[in-house]
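This structure is in structure tokens; I'll ask about it shortly.
Heads up, one of the protein chains got dropped from this complex, but the rest are sitting where they should.
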């Protein structure tokens, strides 16, 4: 490996982000407190916590995978990029808090709206990060079509999360389902995602 | 090491998994809450927590060691492999919760069955991961006999954990002892394990 | 990269520090406990926690960025450097505690003075670390002007934090605002900071 000081910087930023995300994704499980009672129904009554933990885990995993692809395109770790990344991690660090809130209140209106709002912030920070990375990447590394598709994709989820924030105030369950749907759509291997992936590993 | 972008990807997936596992294995110890009283008997009354912590620690260590061997065989980090790995980590992340539950209820029936059930899930996710990695590895790297033995071995522990899940509902102590026996058998240096190890480091 | 045993040592010290800082920056968010009530006002009542969490996050991020620049200049990991770094991490590890204290007491006098005092300790440890690293760096790597500016800069924030410690005892809000101002000034991309940055990446 020919590691220039610059790429060493990128590696360290990546490793630090990974450590922060690893702690965040694991801290959420602390909210899954073992019940005092040994019955199945005691376990069953944890469903709001379990569902919201699973959704947040999935969200953070998606964020990690996307970040993973972007990091490969980084050429130089600029101070700006480092700060945008810290802003992104700050938004992600609010996920365990908002997850705990919707779990405790069993998907109440304001908490679910706040939960979707945190997803909007993570997405906004991610888009800033994406824009800065794309500005560094050259044509052969990332064709115009792939860029457009990646941007459209993150714009799509941004809209879905923003809509979920508003909808949750009227119907929290509908807002939460919209968040989950957007996450599952994000997992589809074909379509924009694969185009981006192909472009980045060519 | 000539680090292609692909192997860099494998390293990052390995490093991220390690960070998550490191946090999980350490969070469990938080359940070992220091007693208010300063007597030996106060320490002694923690035995259900201590025993279940030790068993879970051993289990996660075994999972790490096996994962460690598999990672060496990975040639390309495919999106599928990354997602199977996230599923595996999700299952592992439930270990502190289930450990806390059996500790609090002093090895009650439903909690021990759930505990063994989480081990079944971790094992299933591990087998998926193993299958995908084996599909990438070539003949000289991993001979047919080593593959068969590794598969048989993980099938054996899977069966033991599944049996423990069922048995725990009638006799939680017997179920827990079956889990512990399967873990200790897994540590035996000879037999299938060593064959696999030899094959992977040749 | 030609990794000599020495540079491997530097990398490991850097990676360990990053892991500790990643855990610390994330543990602070545990203090942001989800309210039991689902109302907006319940969220609003968390403002002292939220503000202090944001300030501490920003502080630890700044510490990380500066440390990141210094690590690039290290030639040899001496035992002394390792111990100064452990002292630095010890001071940083007190940040979540002091953050929790100002949050719980809603910015009371003694807690804010203690909070600013912890920042003074982190800064003092950082200056020790900086001095040792600068003593290793050669002229072409780091010109005299850049050194002087970096030193002046950290002396400036040290003074601001020390002043905030004293002021907080009379007016905690003024002390806290002084801390925040020093942090924001630290973020300015131009001036001393950029000079240092330029020198270190030339």
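Each chain carries a letter (A, B and C) given by its place in the written order, and its residues are counted from 1.
Simple rule for what comes next: contacts are C-beta pairs under 8 Å (C-beta built on N, C-alpha and C of every residue); 3 or more make two chains touch, one makes a residue touch a chain.
The model shown is predicted, which means the values in this text are computed figures rather than measured ones.
Asker: Have a look at C:42, C:73, C:109 or C:143 and name the one touching the chain we're not showing.
Answerer: Final answer for the missing-chain contact: C:109.
Asker: Would you mind spotting which of B:18, B:106 or B:132 touches the chain that isn't drawn?
Answerer: The single option touching the absent chain is B:18.
Asker: Pick out the residues on chain C that sit against the missing chain.
Answerer: 1-3, 5-6, 8-9, 12, 15-16, 19-20, 22-24, 27, 30, 79-80, 82-83, 86, 90, 93-94, 96-98, 100-101, 103-105, 108-111, 114
Asker: On chain B, where is the contact patch with the chain that was removed from view?
Answerer: 1, 14-15, 18-19, 21-23, 25-27, 29-30, 32-40, 43, 54, 57, 61, 64-65, 68, 71-72, 187, 189, 197, 201
By our rule, only the chains that are shown with their structure count from here on.
Asker: Need the CA-centroid distance for the pair chain B / chain C, whole Å please.
Answerer: Those two chain centres are 37 Å apart.
Asker: Give me the residues of chain A that touch two or more other chains.
Answerer: 1, 15, 19, 22-23, 27, 30
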